[in-house]
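Removed from the display is one protein chain of the complex; every other protein chain stays in position.
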């Protein structure tokens, strides 16, 4: 892997839209390389020794924070966890002041999870360090999409290749899902066909400009896809009449045993977690033969290592 | 007074609109005749001996009920007071059943006060007796208008004549006022010019079809009128934002000493009562030299005697 | 199943034919019929229409069987020439679950007088606060496609938006009762010169028009299908015309009573003229007729609203809103639209049968008469006339505003799925 390739990546990872096809593949390929380390007896590379990475989390997300932390530590970086409460919206310390503070403390990278869309973009404007978006509001969650694509490629694609010709359904609350936004961008960037399945209330107005198909009939879509990604649905959406009841949502859009049987044999079931078992996905599906949900978690560490490696590694090659 | 004239009146007195110019004058002239009885030592005529008149009051109005009762008794009729609670709206005995009951009891006339517009019209369809509207909702109160016209004529008009050329302002909550509706009809029928003065919120949409002028500036109107009739304003109208506050209402539309001084010397101040002193009228005005408010009350009995006499008296002449 | 031949009847294009009916379908339409039929009926002087379809009927069952039942209401519908009605959701319990809509459809099928489609409530208990299980109703045996809180307006704009979006997934339509509740608190009649005189609280046209304007804009924004119930004002017609010119997917209905009766009738204070939306001005009536003629208003729907006598024999404010209309609808349309030259019979068939069936996705209904089509037929004699007598209405309730009026036309024969429901103006026992 040459230094030239590494420098192709953008400075920050704020959105999948910042990546082109080759850059996306580079991350996936690097993750494949780095995944081997996880299988090695000593799961550690010295690449980021002496670098300081801050996990700046304005939302609780143990799963994502630990994944980034593990990834950083396997690259020998120093990790500082900063669980911030509040935001400008709720009048805590301002994000800008926090950013300047972290920079003064010498943070090389800030991994930001924030309840407001665009927070990572704002942060990137206030800091010299690298900013990695670990989920901003209902905007994007690029490393989740990368780990999803990584997982799908491992099962359905070719090593080093993309997802050309694959058909993936994303089912559920697309409107409020940063996972869906990043995945739509990444999966289509990699050549896959994407179908969104959701009640029309949970699909954003303006979706016409997205390179996807829309369906309201999950039973018609499932037999045709190579993978189905179930999105978490928050039951409080009911109160805003996005749907009448969790019962109806589950009946119309939930993945259950009958529907799982509509899938092709080799089709995958993904879920970014945490799951609402019994709402968007039944236990049989979550734990069944199609499910790669736990693999997604494992792959998350590799993909995040790749991202940290490529954004922070500078001119240090793998294994150097 | 010939029997022919008497039979010219409509069967019921539901609305001033049922009267023509001559009929209205007949009532006023008859009231003048009957008023003399009030000055006689024995204030009683045998005209309606043996007749039964029911005061059917669905609203508390001691003032109007007593006035009708006195009028009926001076004509020797038997009076039954029936204070009904509720209506079809609030699910008491239905007005129709009450009407049929009264008819079965031999009532010759029903004097109806009711919170709903049109109740008198409905009653007239269910009974053989005479119906006199003593105020129905926000529709009409014909005897009030007759007593107002009677009072004005006594001061400003000619005996036996009408109100041709007189200019009368009606100030206040025209929208909700049955007094205003009856007065607009009667005063203009008698040749007077009528100007309504009120905030636009308290003038009904559709007023363009009324034979009146509209003004929002009481100070401009007062110097021009021969009489000003102040309407009762209910302070709860404020809650529905017909006006912002009683303070502002009073400042913009209330009759106070300064405004009273704008009146011509001979101009009259009328009020149908009960007054909200300090809101639509100040004490100085209510009790001042222009006020004929107490005369209105006294004249009410004469006018109501005339109405009962003419509607129920059949072919029995005055004093027979 | 008996077979029938209706002779000497005119099609809507004026062609004189005989129509043969066998096995539930139209077996032949011909000037020289060749089939043999069990019974021959006289169609002379009559026009043959596809069975009428009413998109807006209150059958009152379950809950107010004292006013109407599915059986009595559909029988009245058959008498009026209808072969399908859409039963509104404001029953007790409200038709806001799969169970109730399936029950209503089943009662209709058992009664056998015409087809009953159920309208589902948009919000639970018509309360306007949370969405009913529209999907459950759509996917139930009742196959609901029309959703309405009729009688109440879906006034919360966000709720209306969500409902419009949500029904798109099963090709549904939200039928809006357009009435801004804030502008019509305790409203009694059209706000205008008559209400000013009568002292009855006004129901301003803007309360209808403002909601329609908002809803066409919402439908446009979320690209959904919207239907406007009982349009009653000139301004509403204007707004719908504007919306259609912008390509917005909106349809609209007008009732027979709004085509004929004006608010001047309220001068009597007789609640038989009390209806919601209220009777409007003569200018409104003229605009409604023009709107129906030019297609701005797509259909006629009755808003048949039965009420027992005691709910009308009281003072105006205490009386119930509503008028029955199934049995007189076609006659009123003839009087207001056909005899005035505004519509021909082909257009009447469109506005009272074909288009309502399309809006409601009523399969097998509203099909133009043709060989092989379902035998849902209304044979109507426009040359008769009759004075409306309340007691002669076969609806369980008698609250017709047309009582005493001389209305043209008479339904002579009606076939529903190949079986007669009326022959020679007489109901056929089921």
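General remarks:
For clarity, chains are labelled A, B and C in written order, and residue numbers in each chain start from 1.
In the analysis below, contacts are C-beta pairs under 8 Å (C-beta built on N, C-alpha and C of every residue); 3 or more make two chains touch, one makes a residue touch a chain.
These numbers were taken from a predicted model, which means no experiment stands behind them.
Which of A:57, A:150 or A:210 touches the hidden chain is settled by the complete complex: it is A:210. Here the missing chain is touched by one residue of A:178, A:232 or A:290, and it is A:178. One chain is missing from the display, and on subunit C it is touched by residues 156-158, 161, 180, 182-183, 185, 191, 204-207, 209-210, 213-214, 217-218, 220-221, 235, 238-239, 242, 246.
Residues 17, 87-89, 94-96, 114, 116-119, 121-122, 125, 136-140, 178, 181, 204-210 of subunit A touch the missing chain (whole complex, contact as defined above). Looking at subunit B, the residues touching the absent chain are 199-201, 205, 216-217, 238-245, 247-248, 251-252.
Convention: only the chains that are shown with their structure count from here on.
We define each chain's centre as the mean of its Cα atoms; on that basis subunit A and subunit B are separated by 79 Å. Residue positions of subunit A in touch with at least two other chains are not found.
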